[in-house]
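Left out: one protein chain. Kept in place: all the others.
Let's turn to chain A:
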């Protein structure tokens, strides 16, 4: 209706406008031609574009207020629980909340939680410019200031090293066999780790470029001058054998040394006591192992760890095992014997045993049967028609 009314007005104005042309030019100024604009009335204009807004941003005042409320709440909680507000730690808070708000939810992250706001609200980059609007970092306008400034620094070090090399050559003190940095037992930090360090996203190409520059730095003769800087980007690999838990060596009232260890394979659970008596008997579940394991293969599995370290006749093995079948029981016992042996054996032997696979638990379990299939993998007969 408004549109038709509009059109009506427009037609009247057009008539006046055309009449106006017959008069002298000054007349046309009194009746201006109003442009008709179709105003867009769709809701997409005033609705907030939620996708384009990005992740929610919290102001610094809001976060400060949250921190204040947290501190006050912590003291209230301590008073409620009858404890000292001054020495109320995060563990105490977690315990109190679990007591006051018991929750049977399986998802731990859905349970009620009271933590410091810094752990709850995601870390946001602080404002990067001063009061006049001038950014703090000289590479701000590249968009990736930390990454590019890192590249800049590494290149600067390369140039400095070349100048140092030239100076030494001029003085005649250049020595090609200078101290090298030890790189064994460490690896370059992964892209994710460097992203965490720089608090910025890097592309794969960018990561490769950084590693190339660091390798170039390493290839120079005087790289030992920048050892600390380079080692910041190398991660030490843990020595695998040190991760093994060696069972404590205990002693009998008679003075005989023994150790106890457990092992598992499929659903079989085994427990072994290794006594340093010097006989070489193996007793499982109170019976001789010949009766328990008539099959040679199973007995070989029991023998293998002792045979590997060469202490076949030294130990007395006493064990119990339950569950699963004979082969799994033998495997469980083997693992338990190997673990018990760790306390009688040297460091180098431990590494040898680890590399032989004696200390690795076999993770294979029975795969479940799926519906629509005969078994775990076997399908029903396929008929073409």
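Observations, loosely collected:
Throughout what follows, a contact is a pair of C-beta atoms (placed from the backbone, for glycine too) under 8 Å apart; a residue touches a chain by one contact, two chains touch by 3 or more; residues count from 1.
Convention: contacts and distances are computed from a predicted model.
With the options "Small ribosomal subunit protein uS2m", "GPI-anchor transamidase", "aspartate transaminase" or "AP complex subunit sigma" in hand, the undepicted chain maps to the protein name "Small ribosomal subunit protein uS2m" (source: UniProt).
For the chain left out of this panel, the touching residue among A:88, A:148 or A:304 is A:148.
From the options A:156, A:322 or A:374, the residue with contact to the unseen chain in the full assembly is A:156.
Touch with the chain omitted from the figure is made, among A:67, A:81 or A:139, by A:139. The set of chain A residues touching the chain not shown comprises 127-129, 132-135, 138-144, 148, 152, 155-156, 159.
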